[in-house]
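Only one protein chain is missing from this complex, and each of the others stays in its spot.
Presenting chain A:
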């Protein structure tokens, strides 16, 4: 009110010159100061009341299930490697998978040569290339979560028996050997060992044929030997039948 009175002009002559009774015009510091100007307590209270309150969801985010890490877009190199891998595995009948442990280069070369002699091709594959196409490549379920960065794949293209023996006797102490996929069947380490101990295809075929043809061959030999042995056998058979029960009729002839 006092400031408004000081502004008023156009009064009578002796009212225009006017000194304020109190020095209200030079009061305190300016609005903009170098220092932090002291705030009225009411203003401080107002600022405290009107502070920002962040939204609080009903369920705190730490109680919600964690999002699985999103799949990255596959780039061209990974796709090329995967196609090569699929081709290599598709060609071969037997695939053995094992972990890759860092070995000196010359040891790796020696191992590859050794396996190559038994017609086993070794291929090193990165996990992200192999796991990406997971269920399409069947043997891959073996190495799901516990594998290190690389996995060595032996793709076997030769005969079953000698390759199995070679793998069983190979001198890799460090790399664990989870299993193999042979003819679309996944086998564990024991399974592979048992498979190696099986006789080969020709031998087993011969055995089956022999088992099946045992009875006809025996009959054939009986008939060829002569009637005496045959009649003796038949008499024996009739006596047994008569001994066991009278209800059964004696065979004719």
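Note that contacts are C-beta pairs under 8 Å (C-beta built on N, C-alpha and C of every residue); 3 or more make two chains touch, one makes a residue touch a chain; residues count from 1.
Operating definition for what follows: contacts and distances are computed from a predicted model.
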(request) Choose one: "Large ribosomal subunit protein uL16m", "Signal sequence receptor subunit 2", "Myotubularin-related protein 9" or "Translation initiation factor eIF2B subunit beta". The correct choice is the protein name in UniProt for the chain not shown. (result) "Large ribosomal subunit protein uL16m"
(message) Suppose we count only contacts with the excluded chain; which residues of chain A make the list?
(response) 30-34, 36-37, 39-40, 42-43, 46-47, 49-56, 72, 75, 77-78, 80-81, 84, 88, 102, 105, 108, 121, 123-126, 128-129, 149-150
